[in-house]
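Of the protein chains in this complex, one is absent; all others appear in place.
Order as written gives the chain letters A and B; numbering starts at 1 within each chain.
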Amino acid sequence: MEIEARLAAMGLALPPSVLPPVGVELPFSFVRLHEGIAYISGHGPQHVDGSLAGPFGKLGADVTIEVGYAAAQAVGLSMLGSLKRALGDLDRVTHWLRLHGMVNCAPDFAQQPSVINGCSHLILALYGAERGAHARSAVGMASLPFNMCVEIEAAVAYQ
Amino acid sequence: MEIEARLAAMGLALPPSVLPPVGVELPFSFVRLHEGIAYISGHGPQHVDGSLAGPFGKLGADVTIEVGYAAAQAVGLSMLGSLKRALGDLDRVTHWLRLHGMVNCAPDFAQQPSVINGCSHLILALYGAERGAHARSAVGMASLPFNMCVEIEAAVAYQ
Partner (left out) sequence: MEIEARLAAMGLALPPSVLPPVGVELPFSFVRLHEGIAYISGHGPQHVDGSLAGPFGKLGADVTIEVGYAAAQAVGLSMLGSLKRALGDLDRVTHWLRLHGMVNCAPDFAQQPSVINGCSHLILALYGAERGAHARSAVGMASLPFNMCVEIEAAVAYQ
């Protein structure tokens, strides 16, 4: 439980499973395991009760980069929570592979990397450069479900 | 041919290969097979003659959620048609892995999951929860080729 010990030392906690918003079915898996690769659904930030957390709105209009950075860190915690439920122990993750960071933003917002760094920095702090490095995209979406400001999809290798 | 029998029982049919729109080359594969994983190109809805089908336009402006849901189901049929041409038999699909659902939408549209469910429900109805579950993102795009309202990219495991 080395990774969880690091999380605790950073003062961070894993949220519980996402509660689906009222009236919306979620006919899919949050993490799909296949031959050593965990495919991770797009996640948003969560409250400690599992409900989707704000800030809601768009970077470049409603949400500052600092607040977006914190939201991206919260998305990382949501993904780690789902990984723990799928794998039992976060130490089983051997390599982060891919992170597709999607920022809900105004058409003239151009600093998506500074937002998604909130998640990348968390992963690197927990897993280190060798296990935590990942291929990444940080791009601007017209909109996201429930007006979330950040959503991230990922894949990791595990044993 | 169990999966195709289920499709027929649902009154659904696979469309033929996509006809490229006039003047547009398609220098790529619709399905790329590599070591047990089929990487599926972004697909749109098709007519039975293989041409791209409407509805065209944006969710939140031109297209209702109900119509978008039906378009997402049609995209699922397009992907299954391409999978059948690549694999010969849809029963060879052992696990759905990843589904990246892209909705052409207005900047204030926030119900992408309700649209992409049209594809997810089809996959789950055909393959069941064990084989059909998938990691999923359902997100909002500024625009899509030919003004399609939904495009979906996916990956599945096969044997």
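The definition used in the following text is that a contact is a pair of C-beta atoms (placed from the backbone, for glycine too) under 8 Å apart; a residue touches a chain by one contact, two chains touch by 3 or more.
What you see is a predicted model, and the numbers here were worked out from it, not measured in a lab.
Asks: Which one, A:34, A:84 or A:136, makes contact with the chain that was left out?
Replies: Within the whole complex, the residue contacting the unshown chain is A:136.
Asks: Spell out the interface residues on chain A facing the chain that's missing from view.
Replies: Residues of chain A in touch with the missing chain: 36, 60, 95-100, 105-114, 117, 120-121, 124, 133-142, 155, 157.
Asks: Just the residue numbers, please: which parts of chain B touch the chain that's not shown?
Replies: Against the missing chain, chain B presents residues 24-32, 34-35, 39-42, 58, 100, 102, 104, 107, 141-147, 151, 153, 155.
Here, only the chains that are shown with their structure count from here on.
Asks: Could you put a whole-Å number on the gap between the CA centroids of chain A and chain B?
Replies: Their C-alpha centroids are separated by 25 Å.
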